[in-house]
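With one protein chain held back, the other chains of the complex are shown just where they sit.
Going in written order, the chains are labelled A, B and C, and every chain counts its residues from 1.
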Amino acid sequence: MTDHSEAARLADAVPAQRDALAQRFRQVRARSAELTTSLSAEDQGVQSMPDASPTKWHLAHTAWFFEAVVLVPHATGYRPFDARFFHLFNSYYDALGSRHPRPQRGLLTRPSLEEVHAFRRHVDAAVARFIEDASASAWTAAEPLLTLSLHHEQQHQELMLTDLLHAFSCNPLLPAYASASAPERHRAAEPLAWVPGPAGAVAIGHAGDGFAFDNEGPRHTVWLAPYELGHRLVTCGEYADFIADGGYRTPSLWLSEGWATVQAQGWQAPLYWLAPGDPRAPADHWQVFGLQGVGPLDPSAPVRHLSFYEAAAYAEWAGARLPTEAEWEAASSDARLTQLTGHAWQWTRSAYDPYPGYRPWSGAVGEYNGKFMVGQIVLRGGSLATPEGHTRPTYRNFFPPAARWQFTGVRLARDL
Amino acid sequence: MTDHSEAARLADAVPAQRDALAQRFRQVRARSAELTTSLSAEDQGVQSMPDASPTKWHLAHTAWFFEAVVLVPHATGYRPFDARFFHLFNSYYDALGSRHPRPQRGLLTRPSLEEVHAFRRHVDAAVARFIEDASASAWTAAEPLLTLSLHHEQQHQELMLTDLLHAFSCNPLLPAYASASAPERHRAAEPLAWVPGPAGAVAIGHAGDGFAFDNEGPRHTVWLAPYELGHRLVTCGEYADFIADGGYRTPSLWLSEGWATVQAQGWQAPLYWLAPGDPRAPADHWQVFGLQGVGPLDPSAPVRHLSFYEAAAYAEWAGARLPTEAEWEAASSDARLTQLTGHAWQWTRSAYDPYPGYRPWSGAVGEYNGKFMVGQIVLRGGSLATPEGHTRPTYRNFFPPAARWQFTGVRLARDL
Amino acid sequence: MTDHSEAARLADAVPAQRDALAQRFRQVRARSAELTTSLSAEDQGVQSMPDASPTKWHLAHTAWFFEAVVLVPHATGYRPFDARFFHLFNSYYDALGSRHPRPQRGLLTRPSLEEVHAFRRHVDAAVARFIEDASASAWTAAEPLLTLSLHHEQQHQELMLTDLLHAFSCNPLLPAYASASAPERHRAAEPLAWVPGPAGAVAIGHAGDGFAFDNEGPRHTVWLAPYELGHRLVTCGEYADFIADGGYRTPSLWLSEGWATVQAQGWQAPLYWLAPGDPRAPADHWQVFGLQGVGPLDPSAPVRHLSFYEAAAYAEWAGARLPTEAEWEAASSDARLTQLTGHAWQWTRSAYDPYPGYRPWSGAVGEYNGKFMVGQIVLRGGSLATPEGHTRPTYRNFFPPAARWQFTGVRLARDL
Partner (left out) sequence: MTDHSEAARLADAVPAQRDALAQRFRQVRARSAELTTSLSAEDQGVQSMPDASPTKWHLAHTAWFFEAVVLVPHATGYRPFDARFFHLFNSYYDALGSRHPRPQRGLLTRPSLEEVHAFRRHVDAAVARFIEDASASAWTAAEPLLTLSLHHEQQHQELMLTDLLHAFSCNPLLPAYASASAPERHRAAEPLAWVPGPAGAVAIGHAGDGFAFDNEGPRHTVWLAPYELGHRLVTCGEYADFIADGGYRTPSLWLSEGWATVQAQGWQAPLYWLAPGDPRAPADHWQVFGLQGVGPLDPSAPVRHLSFYEAAAYAEWAGARLPTEAEWEAASSDARLTQLTGHAWQWTRSAYDPYPGYRPWSGAVGEYNGKFMVGQIVLRGGSLATPEGHTRPTYRNFFPPAARWQFTGVRLARDL
């Protein structure tokens, strides 16, 4: 992950760096637990579809990641909490041995939630010890992996919420994850303004000292034709107009695969929108299910829980298009742009291909990103569920084009 | 369910009958809860396949049955615990409204297990009151349904165990439901003896005062050609010989659908048998998973967790056949026959067709049995999981021919 | 198939028997070819679903059957037409080697139809020679198999028509198999009369000299409670009343599996009924597709192309039930009953279980019937497509309960 000169530089900075990392470790780990306080053990065990995982599994898998990537290879004398957990909580790392089938994660009533928390405490203690005691060489080797493991846990914090929300949406009682004491209400959205971005030869991708995933680099030049981006995200009110105008019944607006999906799945609105009269929440207007339960559609809020297909069809209907990921990144430093993060991941018109010169990290963590570079679409930005400080302008999130259970939204673009 | 003269007779017997039923009600209901004491709330929420249900769902559904069949129609002024539970816990009664999709019962983390127990207590109290206070006419109408509801709950007590065992079998940790303090060990099985049964015109089916399901009647004559039955069930040791002799690789032993299933599913042994060297319980001989966890195969124990296809193939290999349900019932009063119940339900060679003159009960409970009379095979007897006193010689259990997760076994028959 | 004394008796009768069989062989074989005269080679190659086969495949398979069952084992010096055809045209005989996957029979554009006819001529000549020249012992061994092969070919003659009709039904042009010069029109159906059948101890099943399939025996006693049968089949007009009365929208009329199938498949009428306004044959009343193309529904014609589920739901709606196969057979000698054959196979309320004492034929032909005795329903009678003289009162046809592409209909029964 790092070359030798960077390693040397890191060694000098070690004491302060160790303290900082220890504190950050405690914060990130505590945050995972905090996210579950309103949930019962039953809630935390459920898996509503193969793509989603139980909360408990996320808690165990993120502990396993520290164990598999940091402690076992680098912490001398570390004793795993339970050797059988390697099989249970490996997600997709072929280099790290066998694994429990993904669609059956919800069947793991054992270990119990309590045991998983004991597992986490075991790992917490071992990592804390390692941060304090590791030899310089062990530290140099392990620190990037430790940092990666923290970013990994933050990614799962977002997934814990999206997966739980999906599970709750399958329950006719439509339970709320969080109390609606302070429901998010958006002020009337401003009229959409168009903001031109940098064109010609532009550099994108990560560079410099800070952490980034391997797929964000190397930094490289792209050539952009003139374009402009919508200054804010598309709102629920705008999207409701698309629906009212027959958007879901007009094949010419859709990519072929999107239209086939609309018909096969019977889509008529974003995921979690309840049509007027839905027996689960009868009302004479659209209702929306979310982390705070069911509430009336807020026309000013950014539309969320869209597939790429729907995002692209909406853009077509609006006489615009989706931005490429390079356009999004190049323009993202422009202060006129709002809602870059904190609301919804933004579908781009870019398939998730490797950057020129891309090489995966070496070792098992080489499977982190690179092997998914086919059949996925890049999303940029960050959502309401993205942990504070986790995302970056160079961040390349990715999901298959039909995915709707993430906090996904739309920013428009058009040629100049 | 009863004709008018029987109703009149019942009215005279009411006071003692009410007391007896109240006691029986308490016992049956308590038994359901007892069965769950070793299970966590997580364990009780899981559904491992569409055919199985979570323990919690069974607990709630059996309460719902009393509510839907007895309390709402017959107990004046009864207030349902939660109106939404009608949709959640209806199993398959079209006459009783909409229902939650069967394959998604495991997604109901709410209501919590605790709320389900509160629901059960609410129903318990209301049923107790009803037994004490019901008018004579309400009692006459409701008593048969109350009795049915108790037998219904007993059926679910067996399903709670079979479904839980299946869920645990999907967990690589292979947890034990019950401690193995007193593991069931069978004495060396006696050599198989053959016992002839009554032939010619024979009456089968339920008659008389005691409870029976509608599918057990009417009592009627059948004509049986001479036959004899094995005096005991087929053992694990005998079945292991069938496997060792290539039983699972010899198409001529199998029904066509059975052979196709063997190949499609890769069956090589009964469900829950772990082959020598299975990574979940490495050993150099067969191991068997059951309610008490994993243990070595007991050659004297009745073989269990077989499909009808396997039962029929074994019988073919053994130069015998499966008994018809009429043969089984006709011969069942012969004292030389052992293991009639208490070990395994016994596959017969009879499809689950209606008896001559069969009519389903009237009302919603008419859906209890009759509508399943196609595509199923009759099993007779009773298993280790069948509640004490629940089964009868006329009892017609039924499952599809590929089902293996029940406690199913084999008794042989042959022509004379 | 025959015991020794019968074989001896047969030997005496051989010369006349050989002549008769030679003539019958020529007739049956010629009939297969005649059935294809209105079809192009393209028509004869198509397979519209896994359960159906191309006409060409039927022509080749029936030739293969003579080759595999008669010529190769019994005709000294016989040289197969093409050794590769053994794999291509074996249907389901595990004892006779590997086979081409059933769902891919429509992909066999080679051998060509012309080559298949050459194959048939090759077999025809060899069989004719064998009939003339076989030694007495070869004849004794082979004659029953030769006779079986002819009945086998007749069964496929019916399948050629049902499979072709299904293939044509998938073509929006809805081509006619036969010209409609003399369309079948039924006189107004007589009011339904009820005819009681023999009750008590009754013998059913085949006995005597004539040919029968193994599944028709042994003859045995059954005990029948009093019953009566409808004197004729249910008509299209009567079935249209069932539809108009909401039959397909009333779950209480249906078996559970039937209702699930109705919903999953969207059934609203028998197969091949075109609803008023269907774009393939627009009209303001029901149209029916059949061998002579599309025409208006004839209310007096027997209803056809029903599943068992629909037959049973209709009977329930009509306040009746389906006959058991024993009732059907016992009553079939009563002259008051009409339409026993020549119109539609009649669904019974009997699963296809073995008769008491049933043993399959020995050798490869043992796979003919016995291995299908699970998951199927017995049909009795015969249809408009059944070859003259092929069926018998003891004949046990069978199909899965959801099958609709055969010429299947309904005769009602009720208890007395």
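The rule is simple: contacts are C-beta pairs under 8 Å (C-beta built on N, C-alpha and C of every residue); 3 or more make two chains touch, one makes a residue touch a chain.
The model shown is predicted, which means the values in this text are computed figures rather than measured ones.
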Touching partners, among the displayed chains, of the absent chain: A, C
Touch with the omitted chain, as defined above, among A:Asp19, A:Glu190 or A:Asp353: A:Asp353
Selected residue (touches chain absent from view) among C:Gln27, C:Thr76 or C:Thr109: C:Thr109
Residue of A:Asp94, A:Asp133 or A:Asp245 touching the missing chain in the full complex: A:Asp94
Given A:Pro144, A:Pro175, A:Gly258 or A:Pro387, the one touching the chain that is not displayed: A:Gly258
For chain C, the residues touching the chain missing from this view: 40-43, 45-46, 48, 56, 84, 87-88, 100, 104, 106-113, 167-168, 170-173, 175
Touch list for chain A against the chain that is not drawn: 92, 94-95, 201, 220-225, 227, 251-252, 254-259, 308-309, 312, 324, 349-354, 356-357, 366-367, 371-375, 377, 401, 415
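What we mean here is this: only the chains that are shown with their structure count from here on.
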Contact graph of the chains (line, ring, star, complete, other): line
Most distant chain from chain B by Cα centroid: A
Interchain centroid distance [CA atoms averaged], chain B/chain C, Å: 37
Centroid spacing, where centroids are CA-atom means, of chain A and chain B in whole angstrom: 46
Chain B residues counted as touching two or more neighbouring chains: none
